[in-house]
Structures are given as C-alpha cells and as structure tokens.
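Excluded from the complex is one protein chain; the other protein chains are retained at their positions.
By letter and in written order, the chains are A and B; residue numbering begins at 1 in each of them.
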Amino acid sequence: MRILGISAHYHDSAAGLLIDGVPVCSVEEERLSRRKNDAAFPLLAIEWCLEQAGLEPEALDAVVFYEKPMLKFDRILNMALRTFPRSWRSFPQAMKNSLGEKLWVKGIIASQLGIAGSKILFTEHHQSHAAAAFYPSPFDEAAILTADGVGEWATLSVGRGSKARGIEMLRELRFPHSLGMLYSTFTAWLGFPVNEGEYKVMGLASYGEPSLADEVRRTVLPAADGSFRLDLDYFDFHASAKRSYSDKFTALFGAPREPWDPIDLGTAEGKRYADVAASVQLVLEELLLGLAQRLQRETALKALCLGGGVALNGVANALLLRESGFGQIYVPSAPGDAGCALGAALWADRIHFRRPHVPIPDHPYWGPVIDGKDLLRIAAEDGLECETLQDVPARVADELARGRIVGWMQGASELGPRALGNRSILAAPHDAAMRDKLNRGIKYREEFRPFAPAVPVEQARRFFDLPEGGERLGRFMSGVFKVRPEWRDKLGAVTHVDGTARVQTVDRATAPLFHALLEAYGARTGIPVLLNTSFNLAGEPIVNKAVEGYSTFRRSGIDVLVAGTTLATRRKGASDAMLPREAT
Amino acid sequence: MTLKRRGKIARTLILMGSAGPSIVDGARGLWRSDAGRKWLVPLLVFLCVTGLLLVVAASVEALAPFIYAIF
Partner (left out) sequence: MIELSCARCTIQYDAPGGIPDLRLDKDLRTERVRAFYKVAPFPGYPVRDSLSGLRARAGRSAFAQLLDRSIEGDAVIVEVGCGTGQLSLYLATADRIVIGADLSRASLSLAQDAARRYGLSAVRFVETDLRAPGLQAGCFDVVISSGVLHHTPDPRASFKALARLAKPGGVIVLGLYNTFARIPLRLRRAFRKLTGVIPFDPVLRDRKSEPERREAWLRDQYEHPEEHRHTLAEVQGWFRENEVKYLRAYPSPMLADEPPDNLFAPLEDDWPLENLLAQLSWARTLGHEGGLFIAVGRRRL
C-alpha cells in the first residue's frame, strides 16, 4: 500500500511517502523551493517523493492531508461570530486568508496529482501529530501528548498508543485555550517572529528571573478538569488578525518590544524582557508538567511521546523527563507541522486502513541525498580546486582541531528544524570566542541564543548531566541538560549562560560517519564534542544540495566545505591587504 | 517530471468540480455538531461559494517590494 502524506498552508509545508507501512522519504518544501518556512502547497516535495520511489501519482493508493480544512474554516467562522463586535475589523482579512486555496485542498490535490477524489483522505491535525510522535517511537505502548498553537479546534490532546491496538485519544483542549498560543503571544510581544522566534524566547529566558510568573499565571486560569483556560481578556489572537495580545496584556507587562530594537541585557528594559521570557517559560513548564503527571497517573505507562510545536521546547522536555513520572520520552525530529506529512500517512495506514504496525527505522534522515561529485563540479566551475578524501573523519577532525569552521554535508538531509549531523556547520566547542565568531560572521544571531553540542552517546554522561532516558531524548536534540561544572570552561561555545546545553547524543548505528568524526576529534583533542548548528545563513532554509552548500560557503566565514568525500577550502581573501590601516 | 503540468484552466475546472462535495462535507459536519450551530449552514455555504469565486478570480497579489525604503 502506497500512501502519500501532505502538510501545507500554515507553515512548513512537507510531503512524505509511506510504502507498506514504512516511511520511504519525506522533505519540507522549503528545502527544495528555498523559501524559508514555505507554506505553499508542496508540489516540489511531492514530486521529489514520487521520484524517489519511482512512482506515478496514479500508483498511489491514498493521499492524506494532515488536517480537515472545513473544520478549520468552521472554527474561524465561529470565532469571528463569537467575538463579533471586536472581530469585525479583522473579519474580511480572516476570510480572505482562509477562503482561498486553503479551503479547496481536495480539489487542489486532485487537480495537481491527477488522481480520483475518492483516494484523498483527511486526518485531524492532532491525530497527525499523535501518529508522527508515536509510531516512529521505540515504545510498544506509550502515552501521547500533543500541543501546538491550533489545528482545527484542538490545541492540545492526550491519548494512549499501542502498536498493536492503535491510538486512542482521551481528551483535547479546544481553541482559543492553547499552550502554543500562550507562548506565541509572548513571542510576539517580545518582538520575535511567531512560529520561528520561540527558540529565542527560550534562549532569552535563561538570562532572566521568573519574577513575573505570577503575572503570567494571571492570564492562565486553572480549569476543573486539571487543564487550563486562557483568560481571554489578556489575548486578542482569537479576534484580531494583527495583534495577539490585548491592551490589558500590555497594561500588565508593559509596551511590546519593537522587532529591531536591540535587547541590551545591561539595561532595566532588557532585563525585563528576559524576566518575562523566563516567567512564561516557567509557567509553560508548570502547565505541561501538571498535564503529563496526570496523564502518567491515569495511564500508568512508562513512556511518553510528545508531538506538536510545543515539543520543540527542549527545556520543558527535559523537565518532563525528570519529573513527570515517565521514565522515557520520545520526541520525533519534526514534531511540528512538517512531521505531520508522514504522521497523516501513518494514521491513515494504521488506523484508517487498519493495517498492522511495521517497525519504522529510528532515524531522522528522510530527505534528499548529497552527492560529493556535485561539489567537485560546482567548485571547478568557480575555479576552486577540491580534494577527494580517503579518510573523511580524520581529515575533517584535523581541520576542526585547528579551529576551522566546517560546512558538513553528508547523506540524506534531516526532517525537522534541527541539523543532526548531515547538514551542519561544525566547529570546536571550547571557546566562547568561537560562538561570537559564528554569530557575527555566519549566523548573524542574537548573542543570547546558544549553540548546541554533539557528543557520541556512549560518552555523553562524561560531559553532561543526563537523567535516565536523557540519551534517547538527546538523539534528536530534543532536551536541554546541564553541562557538568568541570567541563563548562572547556565547552564554552556550547554552554548557555545558565550552564545548560541542547545536547545531541550521536548514535553509531544511526549516524556512523558523524559518530566517527566526533571520535576522531576526541582522539585529537581529548574532548569528543563538537559545536553543531544548522547549515544555513540567517533567513534562509537549511542547505539541501551541494550548490546551496557551496553558495553559503562562499558567502560566509565558513573555512572548509565537505560534501561526501569532497573537500573545498576557502580561498584566502585579499581583505587584509586591501584595506588601509588606520594609524590612530 | 512525474507530475503533469496542467494548465490553469484545467486545474480550475477540477477544483470547481470538487468544490460541491467539499461544501456538502462542511455543511454536513456543521449540521451534525451541536444543535446550536445549525443556523450557520447557509452562511457557510454562502462564504464557500464566495471563496470559490475568489480562487477562480485569483490574481497574483503584488507584495510591497521594499527596494528603496529598506532601512
């Protein structure tokens, strides 16, 4: 049975292909279209998936879309009516947003792929999240918790999954009460772009004290059933298309930050932003922990699968692992909407078609494969000579040990927002100066955002304070853990201000070459840890093919580019000779 | 290329063809949900038809290019 899963139209469109119950490939549209967070109908991704399997669209048994557009429209219409006097201004905008292509997904799929309408299925948004979180997990039985901004109506759902019996959803929380929207509202207030800026809030939180936690709690009311409701007086996202917080919110927390105002943590204002970030992070953690503990008591299960955008919050994930009572937590590499393409396909396969579970390979590498020969050719056209390496880990470890910044492209690209060693920029993790160099010269990120370390899983405990299950949670970089105090100085570029790091624990079976590189680096420096950040420039999607890697390499301070066994070294710019030196 | 590139007219026709069932789907869902929302059905159908016209008449919307007043 051949099932194509599609997610689209909100953010991060993607397609994924499932054949006989096993994923074959999946990729985000942005990686192919080169438009960051591309939300268009993922034609390129679909085409690539079909090409990978050598399939014509007619050969598909089903095409599954990851949510039900009509239900979503129903929600938008309802909210607009319910908040009527307030919403009349944003009503035309909301209608225009949702009445276009988004409503006619069935027709679009039928017309673009040329398949019969009867083959097109729809799953619910949170079902897709749940399937994406549970079926690829290593557990036979697990509790499932998915949380994000909003799908159709559900914003948070809990359930239990069994590989033999399927997924049973227990409860859901409905819009406008939403953990994701709560966090996003603060993201917007802090002047960061919603849906991508949440990382920044988390990074900023470490610089602050949760001194405003009581104020944040005032916006979230506990509900009788153990969950919560948002006090809608503080929010406006349900009634307005422009602003997600209300005047009462700004009365409580002060004026929002202008996106281009710098955050100066030395000033009282900068400190206040950090404190607000720390406070909302704390409240999010409390709410999630309460929900997870209750779910654990209820299901008495040992493992938890987390899905939805909120599962990208590594600090909260690590807290759940330590304190929720679940001994094991699995977060897929793409817990957000991009992972829903495969999630929807899995739901259709296991639940709709009632087919038995088949084990799913436990890795995040579902995208296009890099070819080192492409780099050879592209560099030659540009007049740059490349080397072909015999021993890739040894040579690259040499370069890294010499303080070089390496662009590293190997194998198939990762599904999800994190580079997990196949499309990464790597560097020595020891010196905070390296972090500043990367932030200034390549990533152009705010100083308060940390870089992540990668370490062979066998040696992770030597450097990082992992709770039980931490190795597993760290495989896709889903948890933030303490760096052991004695190593913080030697791991200065990857240790955040609060002594933590978002560790990737690298498994030899999953990523053999990356694992070998870490060991080779360890053999040279005594510390088998590397700084690993996604291979892209600010505002661009992660590189996919050699041509994008090369272009990024040429436009940034990356010293060495490796694709497959091909290695290119940066020409030394004439920069120093050209500029007149100032005497003063 | 695996996917056939259809012309805009062909795609629009297929889309129109599928719109009827989609609207019925939506209306049915609303009808079956709680009783208080049944009166929304005509509104939903009306808006859907409007939306369909929007799609058919869709023109590429010009985004502000920001060439000069960037900074």
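Here is the rule we go by: a contact is a pair of C-beta atoms (placed from the backbone, for glycine too) under 8 Å apart; a residue touches a chain by one contact, two chains touch by 3 or more.
Keep in mind the model is a prediction, meaning the values are calculated, not measured.
Although it is not drawn, the missing chain touches A, B when the whole complex is taken into account. When the missing chain is restored to the complex, the residue among A:56, A:233 or A:261 that touches it is A:261.
Residues touching the missing chain, restricted to subunit B, are 60, 62-71 (touch as defined at the top). By the touch definition given at the top, subunit A reaches the unshown chain through residues 34, 259-262, 440-441, 444-446, 538-540, 551, 553-557, 570-571, 573-575, 578-580, 582-584.
In this section, only the chains that are shown with their structure count from here on.
Per-chain CA centroids place subunit A at a distance of 29 Å from subunit B. By the touch criterion given at the top, residues 1-4, 6, 10-12, 14-19, 21-22, 25-26, 29-30, 33, 37, 40, 43-44, 47-48, 50-52, 54-55, 58 of subunit B touch subunit A in their complex. Across the complex, subunit B is touched by residues 43, 46-47, 50-51, 55-57, 69-71, 73-74, 77-78, 81, 95-96, 98-101, 103-104, 106-108, 110-114, 117 of subunit A.
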